[in-house]
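Mind having a look at this structure? Questions to follow.
For this view, one protein chain was removed and the others were kept in their places.
Moving on, here comes subunit A:
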Amino acid sequence: MDRANLNSQLEHLQSKYVGTGHADTSKYEWGVNQARDTYASYVGHYPMMSYFALAENESIARVKFNITEKMVQPCGPPPERKD
C-alpha cells in the first residue's frame, strides 16, 4: 500500500468519523473530542442520566439539557495558535 493511498484512506476516516486523530492533533482537540464523546454516551445511557439527576437533585431533562449544552464547548475556548 503506497503512501498516497494510505493518506486518502485516513482522510476518508477523518471525514466520516468525527474525532479520528491525525499526526497534528493538539491536546485541546483530543480533549474536546473525548469530552464530546463522553457526554454523548451519557445522554445515550438513560440509567447514567438518572444517576446524575438523583445526585444533583435535578430533573433528568435538566441534566440532559446541561450536558448537551456542555458539548458545544466542553473544555473552554481553544488555546491561542502559535504560528
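Convention: a residue touches a chain if its C-beta (ideal position, glycine included) is under 8 Å from a C-beta of that chain, and two chains touch if they have at least 3 such contacts; residues count from 1.
The criterion applied here is as follows: contacts and distances are computed from a predicted model.
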Complex member absent from the view - protein name from UniProt, among "Charged multivesicular body protein 6", "Cytochrome c oxidase subunit", "Ras-related protein Rab-8A" or "Splicing factor 3B subunit 3": "Splicing factor 3B subunit 3"
Option touching the unshown chain, where A:A4, A:A23 or A:A55 are the choices: A:A55
Residue ranges of subunit A at the interface with the undisplayed chain: 17-19, 32, 36-37, 39-41, 43-48, 50-51, 53-62, 64-65, 68, 71-73, 76-81
